[in-house]
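Have a look at the structure that comes next, please.
Note that one protein chain of the assembly has been removed; the remaining protein chains are unaltered in position.
For chain A:
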Amino acid sequence: MGFLEVEDLKVYFPIKGGLFNRTLGNIKAVDGVSFSIEQGKTYGLVGESGSGKTTTGRAIIGLNDITSGKVLFEGKDLTSKKSKTASVRKDIQMIFQDPYSSLNPKKRVLDIVAEPIRNFEKLSKQEEKKRVQELLEMVGLSPESILKYPHEFSGGQRQRIGVARAIALKPKLIIADEPVSALDVSVQAQVLNFMQDIQKELNLTYLFISHDLGVVKHMCDEIGIMYKGRYVEQGTKQDIFENPQHIYTKRLVAAIPDIDPRHRAEQKQFREDVQREYEQSYNDYFDSEGLAYGLQSVSDTHLVALPEKG
């Protein structure tokens, strides 16, 4: 039994219109995604905008309705009735992308961080305050900040308030949706280091959603690459970066700017080669609708979306 298992997850958004606002069709935001995460590991979900990576994360935590498929968390099915899964919900928390819009500007830090605690535990005012101060100390903010408002903090500090809220109930799984993409590199480094530290301390599992392959390579053990709602490739960090098989993965890897100017010519050559291969072999990797095929395994850890042989 895995820690988190997602089986054939589908999330469709209906397109309404016409007479009586009937459903005319579906946008297949997530179209048959399966993966599993082991406890204590970091799983990276990568894709460009519109690939369905955020929808997948939101569906797992219950912010989007699931059309079909299963999400098993420690063996319990999260897709069944919400009331039955309420106790499980506190084990899964989310860190949002934008630290400017994910904190209520009218609330004090105390109320923001205490909100999940109030939902699940009955603590006295004193205990609650103590708990919030401990949490703030953990994320490296001074305990006196509990009476401040979000606008009094910088971007990096706000993101850490978001992290404090996420770890308030000692969750087991944290879904981090682009947690650093709104931050400057130096602040990004701070948040990433900190996420690694608390992962060790609390034995957390991360589902790390990002479009930045550099950050994903730094943080993740296993990686899944999404394109138009489907998986194109899945594997360990080494599989994806050293031995990418799908042309889409190769394009992504080739597009990362290299920080060493000495590699400029090679990088350009590599990118042109990949682009040529992409144009020539597009039909080998995508079906008639431009979607990825089902996953075939190429090694124990490595799955690639290729047409079935024969």
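Assume a contact is a pair of C-beta atoms (placed from the backbone, for glycine too) under 8 Å apart; a residue touches a chain by one contact, two chains touch by 3 or more; residues count from 1.
Following the convention adopted for this analysis, contacts and distances are computed from a predicted model.
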Chain excluded from display, named as in UniProt, from "Putative spermidine/putrescine transport system permease protein", "Electron transfer flavoprotein subunit alpha", "Dipeptide/oligopeptide/nickel ABC transporter ATP-binding protein" or "Phenylacetate-CoA oxygenase subunit PaaJ": "Dipeptide/oligopeptide/nickel ABC transporter ATP-binding protein"
Candidates A:L72, A:V88, A:M138 or A:L192 - the one touching the absent chain: A:L192
Contact with the hidden chain (one of A:I92, A:A176, A:L213 or A:L295): A:L213
Selected residue (touches chain absent from view) among A:D8, A:E38, A:E134 or A:D184: A:D184
Which of A:P99, A:G156 or A:P179 contacts the chain that the document leaves out: A:G156
Hidden partner interface residues of chain A, rising order: 48-49, 154, 156, 184-190, 192-193, 196, 211-215, 217-219, 241, 251-252, 254-262, 264, 267, 271
